[in-house]
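I'd like to ask some things about the structure below.
One protein chain is absent from this view; the other protein chains keep their places.
And then chain A:
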Amino acid sequence: MFKNILCALGMSLLLLSSCDSYLESETYNSIDSQDAFKTVDDIKAARNGLYRNLGQDEFCGTNILAMGDFASDMAVADGSSGHYVSINTYSVGDYDSEFQDTWEYGYVVINTSTQALLAIDNLLTDVSLTAAVKNELNLYKAEIHGLRALAYFHLVNVFGLPYGTDSNPHGGLVLMSDKAILPMENVSRSSVEETYEQILTDISSSLKAYELTSTKTNGFYFNEAAVNALKARVLLFMGNDQLAIDAATQSLTLRGVKEMNEEGYLGMWKSLTLSDEEIFSIAKSEDDNLSANSLNTLYGSYGGKLTSSLVADFNENDYRLKLINTDNFHPKKFDGIESSASTSNIPQFRVSEMKLIIAEASAKLDLLDDAREALLFTAKRNSEIVSVTDLPTTKDALLAFIAKERKREFFQEGHRFYDARRTGELITVSNGKYVNFDVQKFVYPIPADEVNSGYKCEQNENWFDNLPQ
């Protein structure tokens, strides 16, 4: 009996002395954040994580693209499933999850990028690094600058007014360049102009870092051609047409342009292999896709479809029409691969876009021949157009054609809403309910949770006054 007691008492004493170590529980799936960016492998993992977050449905996987179409004259949401209906019908509020999610994931990319870039610069100060490691680190630096620029660009397009239309000193984004914003820090939005400056700075830092690396990546990563493609798009949005042409041309040079035939063009939407058309696409796979939250589902079982007006814009001999079921206006770009309907890569930059940027910027600069030549690249997907002589001859007609050509080329890829805001074109929204809507004056609200958090992020005051009536 006393033996038992002694044992128990002994154990108790043992426990007393070792209590604190007893309470050191183990984490199995994660590490301490302080150890997150210590080695080149850590940076590589963080960079992969950034692509992952960029490609989530909350950001470029679905939301950015879906807003571009459902908020414009491209797509109609299905009232029965309810998905994207509020964006589509302009019955939005600052509490809508689409805004919260987009803002959250955009800033996850921006904030983590900022931390990773700082860590890379720290690592690069180590003189003992081998050339191979430096190469790798500069590659990641280039990619991550590009990713941050892309995230800023998408967010400012959703939450800011178009470049050059807004004098509000706090109409742009909360910016960070060298130091990541920490929790409990007050923040303030910059102007749209300042945001674009930051985007251009990031692009230029990215391109500089690409000069310091010889490692190449493919189109599932933000390669040098893709950063130039982003630069071209940004400059077009800023109205810097000549520079946009230069950047687009540089992107095409780096990418290497091969003409695609009809079979190749139609086939790329059913394949997970990179095609000659893609400059940067978000990679998805059967075991890693957005499932119910994918564009595939939005245009599939959630009932999203194209507007009849868009379908009417196609010539019947345009092979891109084969990507649309003309009976029910179901678009087929994101119908997945044979074995998985919810798996499609999500193109972010394509060769055709560069051609159309060159076309549009050239036309605006009165370089009409250049414009027509570039435009022909996509326009001849309508087999009735075989040479530049089949294309409009005046600047205005050309620009109008290009605007429609962009609709035909990019349906489901979410360009239209942002394009209309950029050009000031009055559009018909909410499936025909509101015509001649000046979408350039309209901006979405900063999410309520951001404003209500109390860290001083400014709201787009009275944003709702510019809702379509």
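Note that in this section contacts are C-beta pairs under 8 Å (C-beta built on N, C-alpha and C of every residue); 3 or more make two chains touch, one makes a residue touch a chain; residues count from 1.
Throughout what follows, contacts and distances are computed from a predicted model.
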The complex's invisible chain, by UniProt name, from "Sugar ABC transporter permease", "TonB-dependent receptor", "histidine kinase" or "Electron transfer flavoprotein subunit beta": "TonB-dependent receptor"
Touching the absent chain when the full complex is considered, from A:G79, A:G164 or A:G267: A:G79
Hidden partner chain, touching residue among A:E211, A:D288 or A:E461: A:D288
Interface with the undisplayed chain - residues on chain A: 1, 4-5, 8, 11-12, 15-16, 19-20, 22-36, 42, 44-53, 55, 78-82, 85, 89, 91, 93, 95, 103-104, 107-108, 110-112, 174, 176, 180-187, 220-221, 283, 285-288, 291-292, 296-297, 300-301, 303, 328, 336, 339-342, 430-431, 433, 447-450, 452-455, 457, 464, 467
